[in-house]
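All protein chains of the complex are present and in place, except for one that has been dropped.
All chains are identified by letter, namely A, B and C, in their written order; residue positions are counted from 1 within each chain.
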C-alpha cells in the first residue's frame, strides 16, 4: 500500500514557512530573474499551475494565476466606494498592479505611487509587464521612490480621495513597521479629502494568523472621529493559500451601503471593464467576515502606536 | 542577507502534494496513532497550531483547530434549510463529527450513518472523541458499515429528510468513485422525502482545482426534475489551506430564501447552540461563490455518469 | 522535459539538517516507537532500504542496514589491537551494540557499560534486540546508569584494558561536552591498564565537518606521555551518508603494526565470527585517512580543555 502513495521530491523548490504548522514547497520550473535590492531579495520564477510568480525574501507575493484576485481586492472596493475618485495615492505596490487597477477608473486625474524600493520597481518594469501593463507611462501616474510615511506626513491637506496601502506587513526591523500605527493613520486622515477612503492590506484572514488583521482593525476603530466607517473584508487568494484581509477606513462613505446596482453603475460610468473577481454581485460577500475573524478582533485586537507597533515575526 | 532569511528543516513532517505547484510539509510534534485499515492508511498526530490532526492516505483530513468549520459547513446549511428534519442519513463521515452536527438538531428522530470502513470508525471511537463526543451512543444514531451506494439503492422510499454525503473525493480506484454520478444522484432522490435535501462535499473551491466541484455541480444541475434547487457554497477551512466546496441539491426548499431571522429562529427552536462558523449572519455569504467558480462551472462542468465518472488524480 | 524529471513528495519524513548545504529527508514507512527521556527525544521507525532505524533528537543514529559498519568500526580495531582484553569499559553506547561487539571477544571477563540515560536503554532493551541481542543479560556485562566522566574519575587504577567511548558529540549544552577534553582524557589514561587502549567516536570524517575530529585528534596528540600512539581511522557508514571518524589512543600497542595475519589469528583465537566490515584485509585501509583529514588536523586541530571545550553546533 505504501508504494502507491509514497513519493519523494526531485526538482527545484522555494520553501516558505507559513506558521509553525506548515511549510510550503513551491515547485519551480525555471528561475527567470533573481537578485536583491537594498531592501529585499527577489526571484521571479516560472511555476506549474501558477505561471510566472514573484517571491520577495522567499515569501510568495503574486502569481499570474490570480494576481487579479489580490489586486482587485486591494483596490476596487475603495475606489468604488468613493463617488468620484480623482486624486489617488498608492503606498508601496511595487508590482505596479495596484496602480494599474486604480487607473482603470477614468475619474482618476492623478495618481501618486510612492514605493521606497527603486531597484525593485525598475526590475518590475522590465520583467512583470503582465502585472502593470506599462501603466507607469500613463500621464496620470507619478512614480516616486520615497518613504511612504514621510510622503504622507508631507502631504497634509493634499486632499487625496483614495489612499491605497499595499505595503509589506509590519515585521520587526522591516521598512513598514511604522505604517501600521495610530499616529500614522492620523496623518493619513489629514492627507485625505473630507470624504476620503483609506484601505490597507492587513495580513492573513484565516484562523492561524489573524493577529495582524485584528490589531490593525482595532487601531483604526479607535479613530472614530477621523474614520467613522471601518470595514474589514477579504479576498480568496489561491496563491497565498488562504483568504487575505484588507481593512477599509472611510470618512463619509460606507461600503456596506453600496448596492449591486450602484456598483454596476459606477463601474460602467468609469469605464472599468477589467474586473474578474470584484463584481457588483460579490461585493457584499467580501465584506462579510467569518466568525473567527470577528472573534479574533475581540480577542487579539489592540491599538498599535509608534511606541508599541505590531511585531510580526518574519 | 541570506543568513537571516534562510533556514533548513529538522523534525518530523507529513508531506502532501496538493497540485503540481505546491507541496505542504506539515510539522508533526508527535505521532499518536498510526495504522491502516482494509481501505486506507491513517495517522493521528499532534501538530503545532493545528493540534490533534487526522491524516488519511497522507492527506490532511481535519484538525482540532477548525474541524468545526468543515463539519458545520458540511451539515448545518442543509439541516437548517429543511423545515423539520426528522430522518437523516450520513454517508461516510468517519470522524463522527458529521453525525454529531446533525444530532444537534433536536428535530432529528433517527440518523443512519453508513461508513464502509469499520476499522477506521472503531479507531475513531477511541482516539477522536473531540470530534464525535461519543454521539455514536445517542439512541437516535444507527451506525452501519456498508457501501453507501448500496444502502441508498436499498432505501428507495425511505423518506430521508436530509442526506449528508461526507465521502472521499471521486478518485480513480477509490471507494467513492460511483458516489458522484448522475445515476447515484437519482437513487439519492428516490431515498429522500418529497421535500428532502441532499448535500455533498465536492472538493476544492479554489482556482487551482475547481474541476471536481464544477463537474458535480453540472451533474446535479442536469437533474432539474429531481432537484430544482442546486446551490454551491463553501467553507473557509484553514486546515485545508483553501476554501472548500459543497453542493446542496433540494427538492422543494431553496437555501437562498432563508433570511438571517428565519435561520436564527430555526436554530433556537431546535436547540442548536454549538455553531461557531455557520451563523444566521454568515449563511448568505457562504452561498455566494467567487467568480472563478462560476467560470469553472461553465468551462469545466460536465455530467458524470457511471460510464464516465469523474477521475480525480490522487 | 521537466515533466519526466520533476516529482513532489507525499508521505512521512524525518528531516535532518546536516550542514547549511544539505538537509536530508528520510522516508518513513511506519513510526514504531516514539517518546522522550529526561535527556533526549527518540523515534524508532521503519524505513525503506534502511529498515528499522533509530533517531535521537531528529538525528539518524543507526539502521539495520549497516549498524554493523558503525559498531564494528567503533569496537573491533581497539579490541583487536589489545593482545588480551579482559576488562572493558563502554561509555555511552545506548543501543547495546557496542557492548555486544566487545563481548564477542571471549577474552573479555568483565565489561562495564555506563550510560546516563536509563529510560533510553530500557526502551532499547525492548525494541532494539537486533542491535544488542539481549547481551545485557550476559553474566560478564554490568550496566550502570551514571555519568561516564564521573565513573572514569572514580575508577582511577581500575586497569581497564580497553575503554570504548560511544557518546554523543560534544554539543554545547549537551551531556557529553566534557567527555572530549584533555583533562578527561588524562583521567581515562589513569583508569586504563599500563597497556590499555582507548577509542572514541569523533564525528564526521568528510570535508564539510572535519572540525570535531581535528580537535579531538590534536587534543589526544598533546598527551604523548599517556598515549604515545594516536591513530585516526574511519568507517564507511551509509546510514550517516559520510565516512565516520574514530580516534584510537594507545599506551603501548600500535594498531598500525597489526598485520592481516595477526588480526586473523586474534579474531580466530577469541571466537570472533561476526565481523562483516572489520576484517584482517581491511584494517589498514581504515587507518589510512584521506588527505583532507590530514589537512584538517593541521588547520583546525586545537587542544580541547574543560575551560575551552569543543562547541559543536547542534
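By our rule, a contact is a pair of C-beta atoms (placed from the backbone, for glycine too) under 8 Å apart; a residue touches a chain by one contact, two chains touch by 3 or more.
If you're wondering where the values come from, they're calculated on a predicted model, not measured in any experiment.
Engineer: Give the labels of the shown chains that the missing chain contacts, considering the complete complex.
Structural biologist: Taking every chain of the complex into account, the missing one touches A, B, C.
Engineer: Contacts of chain C with the missing chain: which residues?
Structural biologist: That gives, for chain C, the contact residues 1-2, 5-7, 9, 13, 15, 17, 19-27, 36, 41, 47-50, 57-58, 65-66, 69, 206-208, 236, 238, 241-243, 276-277, 279, 281-282, 284-285, 288, 290-292, 314.
Engineer: Mind pulling the chain B residues that touch the left-out chain?
Structural biologist: On the side of chain B, residues 2, 5-11, 25, 27, 29 touch the unshown chain.
Engineer: If the hidden chain were put back, which residues of chain A would touch it?
Structural biologist: For chain A, the residues touching the absent chain are 6, 8-17, 20, 23, 25, 28, 30-31, 34, 43, 58.
Here is the rule we go by: only the chains that are shown with their structure count from here on.
Engineer: Interface overlap for chain B and chain C, more than half of numbers shared or less than half: same or different?
Structural biologist: Same: when the shared numbers are divided by all numbers used, the fraction is over half.
Engineer: Please compute the angle of the rotation superposing chain A on chain B (C-alpha atoms), rounded to a multiple of 5 degrees.
Structural biologist: Angle of the fitting rotation, chain A to chain B: 180 degrees.
Engineer: Taking each chain's centre as its mean C-alpha position, how far apart are chain A and chain C in Å?
Structural biologist: 55
Engineer: Chain A to chain B: how many Å between their CA centres?
Structural biologist: Computed from C-alpha means, the inter-chain centre distance equals 32 Å.
Engineer: Multi-chain contacts only, two chains or more: what residues does chain A have there?
Structural biologist: Counting only residues that touch two or more other chains, chain A contributes 2, 5-7, 9, 25, 27.
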